[in-house]
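One chain of protein is taken out of this complex; the other chains stay put.
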């Protein structure tokens, strides 16, 4: 069922700004994000670590919070003005969603905040007031070979991608790229507020779940350096997929799994999408360069695994099954097919070919 | 005298989009921009060459037009909607500026266009409708080692920087960084519409003149490759300054001079400025890392030379002298001083030191 | 049976210098090596293309010769003096090998040359006199994003690696790294004359066959650019394995397959091995970071496929089966095991895990 378009105007979202992750072993997670990935600790206590990237000036881009079940507690967006919080309340109230607002924020470092369970079941957060901290952009004495400089985007798993896209468009997002097939099934869509390829993407699957959160580096060698460091630390099994070049977004990427299995992407060099008529790029699900421009296979876990998300009481959201075709099923295995050169004889993708 | 704030709302400018350059020898300029810098020809005739960068989807980012006097005919901005052209007309009419509008555009590839001579004497252009061309982002078979992927910004020379800034703020721009001294003199200011450090900058000097137009690469090695190629072509004297790391903007840069002396910057990796409370960075004019983070000297020509700009009839604009202190004068030579470590004994900048 | 050590001194080999490849479709191969990989044509005719890398000053590093069966006609080494050819003749004659010498060379651009079928069945070539051509190191106007600057090494498949190593040590090579298991089986060994990790490697398998020939780039992004270009040309299926970081050699790598299936490696940044006591690095075959430091799986074709080699009459050499354990068998599949952290519970490698 379609989510109705509210009469209330959407809040003006500036960008994806932070994710709150519940982790089962705070020390292990801190080692991963701070000692391995070199995110910067803004502040911390025995239950929580607030982290930011090197070019960030707001209090945090990632919160690690100790908890019983690894999950996502909040996908957090910054809005343009304090009044946009009123708009968020009205928008989601009209949608019949549970809405909570706290003038003092739900976490440290931010002020007045609205949290909702959105129509897709995701815990969305909106804030404007925020504590400023030092932007470490010029502090090259603190940069490491794999320096993470910005939070780039979220990626969410939801059963019905077109339904999710329509709701996100009502919230003010625009589609930049998507993956479809000839029958019109949509497998995933990328949507932006800031003028990059996305602030979040909707990936078809059993949901609501969190597929990944992504941080940006300046150059490709920074991403390779993270792989090299993981090898040196004998943590190469944290590398799930990549590094590689995406077809979608044209960005260079790497996917890691943190100690709880939460997926983190490291990402660089997508393109400007801020023009009002930015051309939408639609990829054929059978094009084996769509997910990896070099045709390297997507490992099955990348399709199947994702993190639970929490409701506003901190309980995991139940999952709804995807009923549309699965991208993995149509592209890997006996029934799958894909192409490198359109018009060539169809053939399985490299993973299948080589086994 | 301050430029009054119009009652009419400013047009909603998306980004700097193109510059129209008048060149004295079209073949020589074409060789420089196409054969050396590898910009892409969208279309051309005997009088004009329309060029774009590799990730661009609009018709052009740079126009070379043959003419008697090397100069800038237009600094062109894209606006969000067709109605923003009406706003541009009203805004500049109220300011008493000369305004021309042509439904068919002043150049190929764009539709309805407004051109004005702005209060600072610059030929500003605004357009919305534009012909779409292939975005070559994924066409790596066409990319060269110094691939230019986007137009990034303009830089304008004007005598009174604070006066210019106030007008540009009325036009909807926001300051991201500036250079000042203790007496409050402003030497330069960077201003943005899109969420990078700038769409244009105002540099103090005799004006109106065009200081440079900048194109972005993905990585720093792309910029080094342009230098290497210029060396191989025995054109190293086209390199005026750099490569280096800017203090202001934190970007990696290179300044070239084209066959007519028009200055082109190659630029990469500044930072996100799109938050409403993005912190403004003010640099001390006596900090010798402000213009080059590595303390390498700014060559005098970089301060003194700039291109003429044209009025709407194609005649060069007369120059008004800067009466505020000159950045070059206060930082190079007998009376200049600068510091590497604040509080250290003041000492002249490396150029002076080493002669 | 061990190959006896000749009484005759070995020729003084400077470096691996060139490979002669027989290809079934010269036009297709030329497109691959010239239009895609941007090797430089020194000279060519309807039957043969002579190619070199950008920093080479000898006539060729790769010869493509049209022929009925894709295979390797020569692994060619440069020797230090003309007298080293006499030494080569004596050395191989004493070993009972077939030896041919031609004062005018077997191919263009070289003078006096010795060709042998060596005790392992490989067609080895030795030459000293060579035509000098322009070293294009400074010709950055000709460099492309994936610029190949040097030939780096060969890799040969042979059934009995220790036997091959002993012979190669007699020929003056030194082992820099190898892969073994606890029972003492050697799966592969890397051997050098020039002070890099190798001029050639011996890989255990049915042989004699040619596993790959490798060209070097300056930086890692050059290798990524080759992948990006292959994607743009819809030739991503030419990418067999990588890009990645090797454990062995510590180099960054990519494996491609040419139109005949000949394997080409692109390689950068191994380390200095020229000291007389350079430490040999021995890797455990069960260490899943040995072949890829990031733990990414080795595709089975990389283990199984290799090119035929020719005898001195141009006939393919028959293969001898490897009787020692196969690296693929002991590391992939039901009976294989490997580790990321020594001491952890053994577990299969990522490819197996994720299916």
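We call the chains A, B and C, going by the order they appear; numbering starts again at 1 in every chain.
One rule holds in what follows: contacts are C-beta pairs under 8 Å (C-beta built on N, C-alpha and C of every residue); 3 or more make two chains touch, one makes a residue touch a chain.
Treat the numbers as computed from the prediction; the structure is a model and nothing was measured.
Going by the stated contact criterion, tell me the shown chains that border the hidden chain.
Per the contact definition above, the missing chain touches A, B, C.
For a quick check of understanding: of A:92, A:124 or A:138, which residue touches the chain that isn't displayed?
A:138
Applying the definition given at the start, please give the residues of chain A touching the unseen chain.
Residues of chain A in contact with the hidden chain: 138-145, 147, 219, 221, 225, 228-229, 231-233.
Which residue numbers on chain B touch the omitted chain?
219-221, 224, 227-228, 230-231, 234-237, 239, 243, 245, 247, 252, 288-289, 293-296, 299-301, 340-342, 350-351, 354-355
Spell out the interface residues on chain C facing the chain that's missing from view.
Counting over the whole complex, chain C touches the hidden chain at residues 14-15, 55, 57-58, 78, 80-81, 128, 132, 135, 137-138, 149-150, 194-195, 218-220, 247, 250, 269, 271-272, 274-279, 293.
By definition in this document, only the chains that are shown with their structure count from here on.
Can you list every chain in contact with both chain A and chain B?
Touching chain A as well as chain B, we find C.
In terms of CA centroid distance, which chain is the most far removed from chain C?
Between chain C and the rest, the longest centre separation is with B.
Approximately how many whole Å separate the CA-defined centres of chain A and chain B?
So the centroids are 34 Å from each other.
Rounded to a whole Å, what is the gap between the Cα centroids of chain A and chain C?
Measuring from centre to centre gives 42 Å for this pair.
For chain B and chain C, what's the span in angstrom between their mean Cα positions?
Once rounded, the distance between the two centres reads 50 Å.
Which chain C residues touch at least two other chains?
Chain C, residues with two or more chain partners: 219, 221, 228, 231.
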